[in-house]
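Have a look at this one before I ask anything.
One protein chain omitted, others in place.
By letter and in written order, the chains are A, B and C; residue numbering begins at 1 in each of them.
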Amino acid sequence: MIRVGIVGATGYGGRELIRLLALHPDAKLVAAASTSAAGERLESVMPAFRKLSDVVFESFDAKALTDKCDAVFIAVPGRESMRIGADLREAGARVLDLGGDFRLKDPTAFAKYYKTEHTATHLLPECVYGLPPFYRIKLKTTQLVSVPGCYPISAIFPLRPLLDHVSTSIPIVIDSISGISGAGRTLNEAYHFPEMNENLKAYKLGVHQHIPEIEQEIGHRAMVQFTPHVAPLTRGILTTITFRPDAAVDPAAAYRCYEAEPFVRVLPSGELPEVKNVRASNFCDIGWAMDERTGNLLLVSAIDNLMGGTAGMGVQCLNIMFGLEETAGLLYGGMAP
Amino acid sequence: MIRVGIVGATGYGGRELIRLLALHPDAKLVAAASTSAAGERLESVMPAFRKLSDVVFESFDAKALTDKCDAVFIAVPGRESMRIGADLREAGARVLDLGGDFRLKDPTAFAKYYKTEHTATHLLPECVYGLPPFYRIKLKTTQLVSVPGCYPISAIFPLRPLLDHVSTSIPIVIDSISGISGAGRTLNEAYHFPEMNENLKAYKLGVHQHIPEIEQEIGHRAMVQFTPHVAPLTRGILTTITFRPDAAVDPAAAYRCYEAEPFVRVLPSGELPEVKNVRASNFCDIGWAMDERTGNLLLVSAIDNLMGGTAGMGVQCLNIMFGLEETAGLLYGGMAP
Amino acid sequence: MIRVGIVGATGYGGRELIRLLALHPDAKLVAAASTSAAGERLESVMPAFRKLSDVVFESFDAKALTDKCDAVFIAVPGRESMRIGADLREAGARVLDLGGDFRLKDPTAFAKYYKTEHTATHLLPECVYGLPPFYRIKLKTTQLVSVPGCYPISAIFPLRPLLDHVSTSIPIVIDSISGISGAGRTLNEAYHFPEMNENLKAYKLGVHQHIPEIEQEIGHRAMVQFTPHVAPLTRGILTTITFRPDAAVDPAAAYRCYEAEPFVRVLPSGELPEVKNVRASNFCDIGWAMDERTGNLLLVSAIDNLMGGTAGMGVQCLNIMFGLEETAGLLYGGMAP
Partner (left out) sequence: MIRVGIVGATGYGGRELIRLLALHPDAKLVAAASTSAAGERLESVMPAFRKLSDVVFESFDAKALTDKCDAVFIAVPGRESMRIGADLREAGARVLDLGGDFRLKDPTAFAKYYKTEHTATHLLPECVYGLPPFYRIKLKTTQLVSVPGCYPISAIFPLRPLLDHVSTSIPIVIDSISGISGAGRTLNEAYHFPEMNENLKAYKLGVHQHIPEIEQEIGHRAMVQFTPHVAPLTRGILTTITFRPDAAVDPAAAYRCYEAEPFVRVLPSGELPEVKNVRASNFCDIGWAMDERTGNLLLVSAIDNLMGGTAGMGVQCLNIMFGLEETAGLLYGGMAP
């Protein structure tokens, strides 16, 4: 039984992780650090877990967590995991970061998009980007995983097998729609229920921090024009990608690389993904359409941002790191309805 | 590994059962009968389960299902499970019915509230009402389980420990609010998205078929005035019960009977249940308040109608029937958010 | 053209009032006071009103507002309108308060339920409760109107014509379900979108400040057991009332009093109200069912909490006070969908 710890367990990523670990056959939550809740019982702070956990929150202590855990997840707000990750690595822990601090290999890009200097650049070379289809071998032995961002997961999966066919001169247009849990638990008038219910909006046009992450993972093959939107639902991301391919592209053939992937599902020709089919699951569903009239190829993907887009992806990485069955604790079907 | 079959797998109750079985360590879906989908692959009909199931739908054949399954769930629309249940019992299957046909011990009440004659009254004596805290011993050996209705589960759990204190002369007022999945998959203008979104309504005042079920399971101690409402959410039931108790009632003491129950959670005094804390879980959360001014006791409960209110409860009964760990495959925490 | 001012225009009640006044043929918003937004243009603070208003927010000055307005609405948070109302009345303004401070005739009840002493008790005798069907004559001449609370409106309309038939010994059970705009604009984790979406809960059992207001307006004929609930929608209240009537009651006859009321609609026997039919309108729809089995009468009502429950009701009072057509600017049908 792999002993798991979490730093920052009360945010939405942390909660989802706790939920998944409760049903994991080979891993178990044994420690949770929280600044605000230290000393309190987890089930009192999060009543959804009553009768499921006897964990008591503790203050963050890298050494103590490292001693009692085989792996430690970091689920703190952006720009705080650099420090916590460095402390944990220093203490010798195997670390999986659900935040964005270790995703960009280029500290300059980090500084530009995250508006702060990176304080743990020494860890970037050893850090593995936690997208199993492309980094599975490295994940087996790494001590530090950076779990990808939710929007990038939804974009990289459909794009990566087609990179050889992407025009390098025209930016790839990526329009994503996300549920509100992606914005986290922090109160914000924009996400007060009466403000966001029955609402739609776009935000961070051209400046979202997931832009350099996507471009890094498509090998800087082309620039991406990424526009995130929010819609009135809690979970899920739908991403539509438009680009001009070369004439020879055959998406069905290119996507055969995913046939053996347990959590990437390429739909039959003519079918398109919907969030409901991946809700509360670890799957990424992919569909596509070629528009002969315009010459564009359209890709559509769907994920659950908290599970396939954060905590489930983290557990999949954990399973690989510790030699467990890769799908252990993750075989949830889409919760439809 | 217990081999499970389902009749009527494409409805919402059936889908939820398939979802739960995919993660069950000791039970596995091996057969699914469907009139409309016979011959098709389950994953084609329900894309949420792609890469999770290789089951192919078959036509209903009681003998064939009984041969290949240790247990058969019935998840067909109301008034059809009488016949299917009788056929399956005749063939020797152990049966769990998620519908309402076998819940009422009194065929007269059935005829009145379900507007049809009961055609399998010979099975009523052997049928066990599948509410584990009260029928656990009988469930171990029965061949036929009637899984309770979702509204009744939300009412019986909070009421039953307090029955000795209920006034017999004043009807107990039970106002429930349900998500729309409770109305099933059948199209209905009332539940067309633009009609039901941002809407609230009450329905079936005084005539809902769950009234006699609740009254049966509270021992006909009092009449219940049950008014169901629907609100614009997919899953969940919140039930508020108002009644005049005798002076001596101590809810905290009465509810101690649930301390060892794995899926009934009585909240600390002053806290009230919310649907989010039980969403996608098998739990029933219970809170209460005594109003000294009016002399009324108020009970509030929350369940997920599809899981704790249908399929999860069915799996809990299955676990008991086959001597499995009672919580196997069910330790989902509330999915919040 | 009646010149209207608002104090506290940025809350949800104030916004709705501004929206209604934009289409009113005989009244016009000429001044808006706001502590936080003084000096800013209304259309900058509330982009929904761009190109509709040239009002600039000013600091609250009772004298200045009184001079330039024929009527002043107060739409500030609870417990603040006592002071503002007193200042405005002192300056000679005709005042309509959308808050709760002037609704209770009994300052002791106010202190108990609002947890603060009333500081303007001298105004209570002159204040008219703004429910036109019952106070129309007094509204014509009053200088101070207290617009009723949203829950009370939904309860008093269906109850009041039946008061002679209500049992005085058994509390009337009133279970209401409200949209989230009723909780106002103030940020609150409970109403953060991912916390409240797909959620249901009850709150303030037995202690809600609308209890004494309802009891006052039903002439203390019986105690009310009022339990408010919230559901994931923005606007609307559905109220279900259960009580034991005497044998002689004939709701259809009793409700004939509403035939000439422009905004109270009693549905034909067998039909029940839904929030969608009153959404964004000033109507209160009422339906009922007699349960012969239990002896209870069930009343169901629906209103839009911001319009028929707050701002629309306020405009109706304004129309009466100033001798305008009572329905002027209010003939919105239910916005369905």
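The definition used in the following text is that a contact is a pair of C-beta atoms (placed from the backbone, for glycine too) under 8 Å apart; a residue touches a chain by one contact, two chains touch by 3 or more.
Just so it is clear, the model here is predicted, and its values are computed rather than measured.
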item	value
Neighbouring shown chains of the undisplayed chain, as defined at the top	A, B, C
Selected from C:A64, C:V207 or C:L267 as touching the chain missing from the view	C:L267
Candidates C:R19, C:R89, C:R103 or C:R244 - the one touching the absent chain	C:R19
Residue of A:A302, A:C317 or A:L331 touching the missing chain in the full complex	A:A302
Residues from chain B at the interface with the omitted partner, ascending	12, 179-181, 185, 187-189, 191-194, 196-198, 232-234
Positions on chain A where the hidden chain makes contact	170-171, 173, 175, 177, 179, 194-195, 197-203, 205-206, 223, 225, 227, 229, 231-238, 240, 242, 244, 272-276, 279, 289, 291, 293-296, 298, 300, 302, 336-337
Hidden partner interface residues of chain C, rising order	12, 15, 18-19, 22-23, 25, 46-53, 181, 198, 234-235, 262-263, 265, 267, 271, 274, 276-281, 283, 285, 306, 329, 331-337
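One rule holds for everything that comes next: only the chains that are shown with their structure count from here on.
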item	value
Maximum inter-chain contact count - chain pair	B-C
Separation of mean Cα positions, chain C and chain B [Å, integer]	39
Distance between the centres, which are taken as Cα means, of chain C and chain A, whole angstrom	45
Shared interface positions of chain B, touching two or more other chains	198, 234-235, 274, 276, 279, 336-337
